[in-house]
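Handing you a structure now.
Left out: one protein chain. Kept in place: all the others.
== chain A ==
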């Protein structure tokens, strides 16, 4: 079960004229449609415009707002930055850069043989090049009550801030999940001096990636910071009538007025099943962001990108990767042959403890994982190898090893 944004057909039932009147032939009147107005799609549009003042660009964006930084949402929630500061573009930026911005719309169908897309408002837009930058949806609990919060879109952040503002202090809150978003909830709730219980299905955070020592290091750090930790606790149900009062798990029940849910993200690809695109966990692309279909590129969180360092197609799922993939797709659309060769990195600080993931940390893809450090030493590094070459690493409280490991993965 996933949560999706608004279907704009309901909000905007009157079709407006197509931004593209007729299909173009050459590069100069090339028509490029970008599906998705997040960082990947917007970076692609921006790079295209930097490189060519003549190509026609349209962004079809499900969200109604200009580009904003999801990474800044926790800072906004903690009162470190104003709401307006999370926006990276304003509404005028699109017109100023001669980019057709179609907010509040989804693409329902891609016809690659006839090179057009069909929008939720019924419009059909022809394209010469298509870029799919659709993003991901948050996985949702099977039930809902007032007090349940997610943290992916700006609307989620506004909703969470409203819930927080309504709570007395002290107040018990919960977090369900063991990944990046669950960490953000912990940091946010701690900022408001809430009493926090965190529950997750596995033995620790990122249980498919981290070893026992790394997991235990994080769990102990949370406990030391007065967080109640419930490992291996499977969600059963929400408690409460109209408003949340607690959570039932198969391990223990706990009281909470707010439950922050961070149980993962899924690429928004279900609508692509009959598109002719090669789809696995995401849309499969090579290191040049090209799909199996001519003239169609995929980038960002919907793309399963060939990692040149690990030889593995995978969803990279970071802001920086999405942004650079957008730029590379733009360069390649305009005839270059650029390669995405970044070693991806994802960083998180959980109540003062630094967690860093570098490169490919898929345990199933790696054929060896070496561990340095230990729980007793207060820091653990895992290095993932494929055919004796380092392809990824995890660093818990071991920032000083980052440069060395990055160089090793880069080869």
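Following the convention adopted for this analysis, a residue touches a chain if its C-beta (ideal position, glycine included) is under 8 Å from a C-beta of that chain, and two chains touch if they have at least 3 such contacts; residues count from 1.
Just so it is clear, contacts and distances are computed from a predicted model.
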Protein name as given in UniProt for the chain not displayed, "Ferredoxin", "Peptide/nickel transport system ATP-binding protein", "Nucleoside recognition protein" or "Aspartyl/glutamyl-tRNA(Asn/Gln) amidotransferase subunit B": "Ferredoxin"
Options A:52, A:191 or A:320, residue touching the unrepresented chain: A:320
Given A:52, A:167 or A:347, the one touching the chain that is not displayed: A:347
Where the unshown chain meets chain A, residue by residue: 39, 69-72, 75, 80-81, 85, 88, 318-320, 323-324, 342, 345, 347, 349, 354, 356, 399-400, 402-403
